[in-house]
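Just one protein chain is left out here, and the rest sit where they should.
Going by the order they are written in, the chains are A, B, C and D; count residues from 1 in each one.
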Amino acid sequence: MEWALLLQLVLNGLIVGALYGVVAMSFVLIYKASQVVNFAQGEFMLIGAWVCWWLLTKWQLPFWIGFPVCLAFMTIFGVIVQVVVLRPLIGEPVISVIMATVGLSIFFQALMKWMFGVFAQPFPPIFPAERLSLFGLQIQSVYLLSLALSAVIMLGFWWFFTFSKHGLAMRATAFDQQVAQSLGVSVPKVFAMSWAISAVVSAVAGVVVGVVSGVSSGLSFYGIKVFPAVILGGLDSIVGGMLGGLIVGVLENLAQYVDAQWLNWGNMTNIAPFYALVLILLIKPYGLFGTKNIERV
Amino acid sequence: MSLRFGGVRALTDVSFEVRRGEVFSIIGPNGAGKTSMVNCISGRYRPTEGRISFDGQDITRLPPSRRAPLGIGRTFQNLALFGHMTVLDNIMVGRHHLLKSGFLRGMVYWLGGAQTEEIAHRREVEDIIDFLEIQHIRKEPAGTLSYGLRKRVELARAIALKPRLILLDEPMAGMNLEEKEDMARFILELNQEWGMTVLMIEHDMGVVMDISSRVMVLDFGKKIADGTPDEVLAHPQVRRAYLGEDLDESVEAAA
Amino acid sequence: QAPYPIGHIADYSGATSDVGVPYGRGVQDALAWVNANRRIGGRTMNVMTMDYGYQAQRAIAQYQAWMSRERPVAIQGWGTADTEALTTFVTRDRVPYISGSYSAALTDPTGRAPRAEKAAPFNFFYGPSYSDSLRAMLIWAQQDWRARGQTGRPRYVHMGANHPYPNSPKAAGEALATELGFDVIPAIQFALTPGDYTAQCLTLKNQGANYAYLGNTAGSNISVLRACQTVGVQVQFLGNVWGMDENAMKAAGAAANGVVFPVRTSAVWGQDAPGMANIRAISRISDQAGTAYRPVHYLAGVCAAMLMVEAMETAAERGQVNGVSIRDGFYTRQNWVPNGFDGVCAPSNFTAEDHRGTLSVALYRAVVNGDTTQGSVDDLMRAGTMRLEPVTTINLDRRRDWLGW
Amino acid sequence: MLQVNNIEVVYNDVILVLRGLSLEVPKGRIVALLGANGAGKSTTLKAISGLLKTEEGEVTRGEIRFAGDRIDGIDPHLIVRRGIFQVMEGRRIISDMTSIENLRLGAFTRSDGEVKRDIEMVFEYFPRLKERTGLAGYLSGGEQQMLAIGRALMARPKLILMDEPSMGLSPLLVKEVFSIIRRLNRDLGITILLVEQNARMALSVADYGYVMEQGKVVLDGTASALMDNEDVKEFYLGGHGTERKSFRDIKSYKRRKRWL
Partner (left out) sequence: MSMTPSGDFRTSYAADMTIFPTRNSRLALLIGLAVLLCAPLVLGRYELSLMIQIGFLGIAALGLNILVGFTGQISIGHAAFFGFGAFASAWLVEHGVPVPLAIPLAGVATALVGLVFGLPAARLKGLYLAIATLAAQFILEDFFARARWFTGGVAGRITEPFTLLGLRFDHDETYFYVVVFWVVVMFVAAANLMRSRDGRALVAVRDHYLSAELMGINLAYYRTLSFGIASFYAGVGGALYAHYLLFVSVEAFNILFSIQFLAMVIIGGLGSVMGSLMGAAFMVLMPELVQSAAQALEGGAIDRALSLGASINFLREMAIGAAIILFLIFEPDGLARRWRLMKAYWKLYPYSH
């Protein structure tokens, strides 16, 4: 056992896990409003990253201006996607909507390549010190930004869903669109809101990933990678999404350790979260924090 | 028998017995635990304490799907039809435990005897359809029917199980007088001609008084009375908790 | 006279499009240039380009379509998975297939080499195979180790996804590394997509590797390079032929500094060579202004296309142009450099027993000394912020026991 | 206040359910809508509240006016904002929320600060709800019905459309619900369109009544006039005069009266 290495791996897992958590939360948000799992979440990250990159390099905007502008763009983008694609599907079976998000993912994947090219691009440095040392582990400083943002986002969501009436409306819409409408909730508006927020949150994650390892279309793979995190935590739990992210992050790193030390299978980092996912679901069918469906006849 | 959900005591020490061939009604205020009781009998809930036996066999821990073959069928308070299936298929599902051919024989339909079996059962199902007068909606998807018709299809599905004990959870809710009369007629006929024992939950006192042989009253999960309809009606606690002070008016109102 | 049908399977939009685009454009431009400037036996080519998005299925469907309608006389292909899948078919249909996959499994036309798994009589590619490139880099690494005055056994590790393409040279590399006296550390895996590979880098650091082969394409290699730079790994990375280029250098920035990787052509864009004039002319086909920077893969694509064109010309001189005669056209020349591309395309030798076109591997070092985030590749190369620095050229022996793996 | 003129409703582009139905609900009154199962009562209410759309239904002819403005074709949430609130058939409470959250949702369209007080008011009407702090999905049928009505009150609507509010309630509660309906009407001045199977109760609180059959109004009149109508008596109220006919005595064959 090499404790220093192990410690570094766990630390790294937590840091990366927080990022997964951010993406997971944006999944949860859409799920909570419409019971839809968004397969285009990865593309949302990608779009956010590209747009921000474009603002910073082509327009030479400083990060502290470019980043908010990018988020504002993503808000509008989320609304547009909702209006054009998802609004006509209101009332259709959830699975159709999920499929439509797959269509979105294919569409945007190609669109991004068309607009920004197929080559990976580096982000201009946004912090004076690109790296800093944490308990002996060198990490990119932008990860700290993501840590801070994820905490803020999580608290924001938590407040939103428990206390604000729009949060309640969102949950009601997810439960039964017809009832929500009968209560005066505008289902399209609720969806627009959830998609906009989700787009913004995933853009934050996209930018962080972009800063760390460059922007390229492969970035959207995070969208799939994060599924174990979402499910581990429970599809409809904001806190669960965050925690699931952390767990998956640590798990990946520990799996890499175990793999490198003993197994030498090679692929454990990628697969371990899925094994864990199946195991946890067998014990807790609604994830760690998901609410059980009410079964009453 | 007792049933608890966390802190909620849905049923507390309730004991009763349904005799073969009778129409037994459970009444009680909302939330008294009537549906929970039926859920325990049909296996949806497992009692926290106590024992349920059917025909001398202890069925307390039997999984729900094993109770249909024993002869327990039921309808639901909040409709639970298979919305996308036709009425006919809904009722055929009721025959599930009586049919024998599994998926392999089903796939080779003509060869393994599945066809003959289907036709034989279809004939009996048609009898049920005729009996409940729902011929005209045979091929409609159950999900598009109006509330009253759905209740009737539910009943048909329960009958298709060929149950010896049929549990009806508010069969008359949402019906007008004429339809209640029909339903009452069906229930009596089931009981008398088809020989099924009926356990019914109903709020319509008129119906309960007229067609049940015995009545049990629950309140806050406890049994407060049982006996013949008239005995129960006379019970002071029942009048207070359930009917409201003025008896005659409430019977009238319920009708 | 009807033009010769030529199939072209390219990845312009899929997972490997970052290198698929320059390579494919090179092929396409070269063939268009040939059509415009010189004929093959008096005829032109009808080039049918198909972007299959790196999905083997689509490539195979397209292949079937072509074989039933246009019946191409030769095909320019791309990825390892689809090329290996099509091997059986092109063998059956006798269509020369020039791939962008340099898997050594495609180099044995007879299937009789000691370690070969199957015969691939109609498969060709331009440049050294993945395995041979890695062998060359290992030989260089050994020299480098000595040159730096290090003692003890250097440690070598193979890194990449578990995927036909990164795996292709794994066995060959580890075998030679052992033979050369390296300590071979268990391979480290990382996916073909960008991600957080800090864990892998920490492992790498922990195990004290000195030389690491990066088997993936640029997108994920960049993540590894940056992660390893962040955690401060001291290791000499050996890039593979598709894993490092000018675009990757720009994206990885300083993290790419020092990576050694093979370059298939004798010159890179911007250098002078007799053949460069033609390359520029070809480049103008898709870039009228003549300002675009062409990465190494573009030049390789041109060379691969020109090999095919000349093989077709040989076939035309001898009479019929068909799959078999084109294949035989590949065997007629020694130290074959396409006419007019001297100093750019490296000499190739193909024989009916051995499709290893070249065993001479030119190694370059990526040099990055500044901020690469602003400006285009062209600007950066011109300003010298990024450079490709020749390291050495390793000439491998044409060992028969190295054929086909 | 509400006028429904000659509307036709079609489901799935093919199933014609309402065929030229007209009715009127004057301000401040209670109007009862009676009819057999499948007559189209719920459909009528959904046509008014705009909820048809979510079931692939459509008003293809005629018009619906509320306070003089046409409201057919408007999105349901806008109709709620105009002051029409429907209590849907089958309770339809949000089962994964608590009662209080359900009630708060009822007040979604309101932005005044009196939501808390109104919740207390609902709890006064239905004390049982206050005791049940768990998720609404675990409430008994009757408790859910109370919650659904309470939720409507939270919206402070001008017009409540009630679809079978007494369904599944104990006799005691039925009386209570109807007395609440009366009180709502009297104290708060809320206009009510009431669909009910319990004709006797409905007519006893209503000012005016309509009887529907197969998508059309076949009979209408003041509540007292309907109570005296022979057909209504026989088919909706049961028996003539005071003597109630026993359910046991119904013969297998019955005369079926249809107005159409």
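The definition used in the following text is that contacts are C-beta pairs under 8 Å (C-beta built on N, C-alpha and C of every residue); 3 or more make two chains touch, one makes a residue touch a chain.
Here the structure is a predicted model, which means the values were calculated and not measured.
Among the displayed chains, contact with the absent chain in the complete complex occurs for A, B, C.
Of the candidate positions C:Gly26, C:Gly53, C:Pro154 or C:Gly323, contact with the hidden chain is made by C:Gly53. Residue B:Arg122 is the one among B:Arg9, B:Arg46, B:Arg122 or B:Arg164 that touches the chain not shown. Residues of chain B in touch with the missing chain: 42-44, 63-69, 74, 76, 80-85, 89, 92-97, 99-103, 105-109, 114-115, 118-119, 122-123, 126, 157, 161.
Residues 31, 35, 37, 39, 85, 88-89, 92-93, 95-100, 102-111, 113-114, 224, 227-228, 230-231, 235, 265, 267, 270-271, 274-275, 277-278, 281-282, 285-287, 290, 293, 295, 297 are the ones on chain A that touch the missing chain. Summarising the interface, chain C meets the missing chain with residues 12-13, 21, 25, 48, 50-51, 53, 55-58, 60-61, 64-65, 67-69, 81, 84-85, 87-89, 105, 117-118, 162-164, 167, 286.
In this section, only the chains that are shown with their structure count from here on.
Touching chain A and chain B at once are the following chains: D.
Averaging Cα atoms per chain gives one point for each, and the point farthest from that of chain B is the centre of C. Should one ask which of B-D and A-D has more C-beta pairs in contact, the pair is B-D. Centrality by Cα centroid goes to chain A. Centre to centre, using the average C-alpha position, chain C and chain D are separated by 74 Å. With centres taken as mean Cα positions, chain D sits 44 Å from chain A.
Shared contact sites, meaning residues of chain A that touch two or more other chains, fall at 296.
Among all residues of chain B, those that touch two or more other chains are 35, 77-78. Contact residues on chain D toward chain B in their complex (touch as defined above): 11, 15, 34-39, 42, 89-91, 128, 132, 134, 138-143, 145-146, 164, 167-175, 197-201, 235-238, 244, 246-248, 250, 252, 254, 256.
Those residues of chain A whose C-beta lies close enough to touch chain C in the complex are 2, 5, 8-9, 12-13, 16, 19, 57, 110, 113, 118-125, 131, 137-140, 209, 212-214, 216-219, 221-222, 225, 252-253, 256-257, 260, 264, 266-267, 269-270.
Residue ranges on chain D touching chain A, taken from their complex, read 49-51, 53-56, 75-78, 80-81, 85-86, 88, 92-97, 101, 104-109, 135, 137-138, 151, 155.
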